[in-house]
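One protein chain is absent from this view; the other protein chains keep their places.
Coming up: chain A.
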Amino acid sequence: MLHKLMSPLQLALTAITGILIFIQLYMAFFYAPTEKYMGHVQRIMYFHVPSAFVSFAAFGIVFGAGIMYLTTKNKKWDHLALASAEIGVLFTTFVLFSGSLWARPVWNAWWVWDDPRLVTSLILWFIYIAYLLIRASVKGQDRLRKFAAVFGIIGFLDVPLVYFSVKWWRTIHPKVIDEQGAHMPPEMAQTLFFSVIAFLFLFVTMLGYRYVLEGQKEKMYELKQSSRKG
């Protein structure tokens, strides 16, 4: 039954991801030592940082798939871009939430405008919300795909501009928050590294499902079209 729904590769990937996430949870909650000053709240890092990696990888794929779509006009690339964008927005949302939860006790504020990474994440989130809105509201399949691809490319190119402008904006003003010293005990570093790997697997698995779903949707659409003609 199951093999009819999923390819063996997808099944294997899902199983591996499940195991990795399980180990990641164990490492994040039990293996990694409790931080001396921040306490348990520091463990958010093992979810926050990997999510940020995932969201950036996701938007990178939207960018790459957009270019591939415009050059090849193969719908598969467009499906990949859409799948990736949705997951990217999901993880960016999580990055923003988890970051805020961490910042409240540690920086004593839910939000600060002084860190370029924070502001860039927020703008990134808005850009890809716009991307999803384009996907939801533009009429005409081909036009929509091209429009979305171009927006995905321009949006990604805009990210470094946003990052550096926010950085310059704040370095001219007094700097409140410094880079945190990255002196971690090895257990913490291992956990963090492992978390990033596990989350990337999670991302690839989710991307696979969403991508297949989009392909099925397309097939369904084509079937409907052909049945209408016939």
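Quick note on the criterion: a residue touches a chain if its C-beta (ideal position, glycine included) is under 8 Å from a C-beta of that chain, and two chains touch if they have at least 3 such contacts; residues count from 1.
The rule we apply is simple: contacts and distances are computed from a predicted model.
K.L.:
Under which of the names "Heme exporter protein CcmB", "ABC transporter permease", "Extracellular solute-binding protein" or "MHYT domain-containing protein" is the non-displayed chain listed in UniProt?
P.N.:
The record for the missing subunit names the protein "Heme exporter protein CcmB".
K.L.:
Give the residue, chosen from A:Thr14, A:Ser165 or A:Gln190, that touches the chain omitted from the document.
P.N.:
A:Ser165
K.L.:
Give the residue, chosen from A:Tyr46, A:Phe151, A:Phe194 or A:Tyr211, that touches the chain omitted from the document.
P.N.:
If we include the chain that is not displayed, A:Phe151 is the one touching it.
K.L.:
Who touches the missing chain here, A:Met6, A:Leu70 or A:Val212?
P.N.:
Hidden-chain contact among the options goes to A:Leu70.
K.L.:
Of A:Ile134, A:Met184 or A:Leu200, which one is in contact with the hidden chain?
P.N.:
Final answer for the missing-chain contact: A:Ile134.
K.L.:
Suppose we count only contacts with the excluded chain; which residues of chain A make the list?
P.N.:
Those residues of chain A that touch the unshown chain are 70, 123, 126-127, 129-130, 133-134, 137-140, 142-144, 146-147, 150-151, 154-155, 157-158, 161-162, 164-166, 168-169, 172.
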